[in-house]
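Excluded from the complex is one protein chain; the other protein chains are retained at their positions.
As written, the chain order gives the labels A and B, with residue 1 at the start of each chain.
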Amino acid sequence: MTNYKIQDIEKSFDGKIIENLGNNDYVIKINDAEHKLKIITMNSNGIEFILNQQYHKAKYLEQSTNEMNIVIDNVPMTLNLHTHFDKIVYKNSGGGGSGTTQKALKSQIPGKVVSISVGHGDSVKKGDVVCTLESMKMQVAVKAHKDGVIRNIKAKETGTVAKGDIIADIE
Amino acid sequence: MIEKVLIANRGEIALRVIRTCKALGIKTVAVYSDEDTNSMHVKQATEAYHIGEATPAKSYLNQEKILDVMLSSGADSVHPGYGFLSENDDFASLCEKNKITFIGPSADSMNLCGDKMKCKAAMLKADVPTVPGSPGLVKDADDAEKIANDIGYPVMLKSVYGGGGRGIRIVTNDKELRDGYESVTGESIAAVGKSAILVEKFLEKTRHIEYQFARDTQGNAVHIFERECSIQRRNQKLIEQTPSPIVDEETRARVGELVVNAAHAVDYTNLGTAEFLRADNGEFYFIEINARLQVEHPITEFVSGLDLVKLQLDIANGEPIPFKQSDLKMNGYAIECRINAEDTFMDFAPSTGPVPDVTIPAGPSVRCDTYLYPGCTVSPYYDSLMAKLVTWGQTFEESRTRMLSALNDFYIQGVETSIPLYKTILNSDEYKNGDLSTDFLKRYDMINRLTADLKTEKENKTDAALAAAIIHSEYFKSRIQNTTTHNSHWKDKLD
Partner (left out) sequence: MHSEKIDEYTKNSNTALQGGGQDRITSQHEKGKLTARERIDLLLDEGTFVEIDPLTTHHYHEYNMQKKKFFTDGVVGGYGNVSGRQIFVFAYDFTVLGGTLSQMGAKKITKLMDHALKTGCPIIGVMDSGGARIQEGIMSLDGFADIFYHNQLASGVIPQITASVGPSAGGSVYSPAMTDFVIMVEKVGSMFVTGPDVVKTVLGEEISFEELGGANTHGSKSGVAHFVAENEYECMDYIKKLISFLPQNNTEQPPKLTTDDDPNRLDHNLINIMPENPLQPYDMKEIINSIVDDHDFFEVHELFAPNIVVGYARLNGTVVGIVANQPMHLAGALDIDSSNKASRFIRFCDSFNVPIITLVDTPGYMPGSNQEHNGIIRHGSKLLYAYCEATVPRITLVIGKAYGGAYIAMGSKNLRTDVNYAWPTAKCAVLGGEAAVKIMNRKELAASDDPESLKKELIEEFAQKFENPYVAASHGTVDNVIDPAETRPMLIKALEMLANKREKQLPRKHGNINL
């Protein structure tokens, strides 16, 4: 049984495939309930299936050991696995889902770097402007996600950043 | 007679203009930057010319390049769309000089409307009421601060040449004013190449109501009803609708007459929009004339039955407006939702990138103007507007539910969109009751309601999501072309 926790929903669920009946028919179990599942199509776009007479479409996005990202019927959802290990695993890295304790300040949007407002070694408080990006004719400020000292400025003025790129570390 | 139109724009509006031209048998010339090589408007036009690099300054704002294309393609007219060069009087003059019909007002008229100060003066002369503010351009931040203190905070810093909500900041004290002054200047220069700042009183709980109007070369002017565009964020419209729930027949006619007077006052030709702020006490204050076709024109088309781009072409051809004010009757209700590539939860930060899959809603009285197609890309160089979803109904309720259904059918993969937010807004009691204002989002705590709605939506999808997760291993197996689970080679190897 794999344990799943859906982000934003407080419950956790156990799930597994009980039986593969062949011909793309399966019986799966979610907590104590059994469900019939029939896969209709499987291709690089994702899968279409019928779960208990209802049609669904799912697309699989990034997967990792403890996180599954899917889009189910156009609703993006994130499922976490092995959540009972989180406290132990994040003890030394102080990271994971909640970005506030990570040291890397990541850009939430893609854009061109217009200006960098801090220098290596500067002290910043949460909310201070670290750099300014331009995207879609708008200027957006990237703010420090926590108090600390700026290190390893990776963004360059007049350079570009992609969504998720590290702007700098705040230690 | 116009026979070949060059559309100096991109995205959904370029497509919109191309469609009407095609229907009328008029040839079209599209221009595109490096970024737009695979865009829909390039594929739909009769001819397409490459004009430069992705940055607007090097392509869509490059007047010399565009003029080059106009001359070499033999286009006899140009439609500027909205944004870019649509309210650039230098460009309009350039076209006039080269005997190319600019589908819009004259350069002089545009100049007058674009200069908020001059326009304000013209309105006062025509007895059209305006918003209290600085008598002219502010010289610098100090000047701005003085005026702000004179009129009283809160005030709006407005770039004279700004459009589409950019170059505007609301500030409540001196420090904010200083910070805001800098950003507004920067944004204005980035968008249209120049900057000049005004200070205006910021009125609370206002409703943004604008009138579509048209005036031909013979001096005939009509208004084509109002549009309410109160639901905004960062002074950019999100949802527009017509008729406005707060405007009755009498008000419509009264303000409509003011609009016609305004059009005469600035000697306007072709289509334009007069924007007003309606204060809580019912007073209407003129803000500005947008000397171009607006993004939200489709809702007017739905309730009037007109093709406004066709009307533009007719007027540009020198023909008189083919109907009188008394011929125009409003039919039904229309709503438009601007589908933007933005992350609602990241303060509407832009979301860009490839769009591998998109499902565009359709059906009776459902219209979607968009440049999206499966496999296209949303570019970081341009506006975040991806699509305009417009619905019509006999009653307001009908248009509202039709919009909700269309929003549910609209799927855009790869970028964050404002679709979930619109569903929350359209489902709210306040929207149903027509209780609109320009601070709608904040006043009624829409973002938090959206979060709650998304949670409910997720809760409804729990079983399906889990099923998809559970069955993932089967899916993964199906993608491997050569299986490595049976090591047949290993067993057979003899040396």
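Just so we're on the same page, a residue touches a chain if its C-beta (ideal position, glycine included) is under 8 Å from a C-beta of that chain, and two chains touch if they have at least 3 such contacts.
Predicted, not measured: the structure shown is a model, and the values here were computed from it.
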| item | value |
| --- | --- |
| Displayed chains contacting the withheld chain | A, B |
| Residue of A:N23, A:T65 or A:T158 touching the missing chain in the full complex | A:T65 |
| Chain A residues touching the omitted chain (full complex) | 1-2, 16, 43-45, 64-66, 82, 85, 88-93, 95-96 |
| Touch list for chain B against the chain that is not drawn | 34, 37, 473, 476-477, 479-482, 484-485, 487, 489-490, 493 |
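We adopt the following convention: only the chains that are shown with their structure count from here on.
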| item | value |
| --- | --- |
| Centroid spacing, where centroids are CA-atom means, of chain A and chain B in whole angstrom | 31 |
| Complex contact set, residues of chain B against chain A | 56, 166, 183, 186-187, 190-191, 341, 343, 346, 349-353, 356-357, 380-384, 411, 413, 454-455, 457-459, 461-475, 478-479 |
| Complex contact set, residues of chain A against chain B | 2, 4, 6, 8-9, 13, 15-17, 20, 26, 28, 30, 35, 37, 39, 42, 44-47, 49, 51, 54, 56, 58-60, 63, 68, 70-75, 77, 79, 108-112, 134-140, 163 |
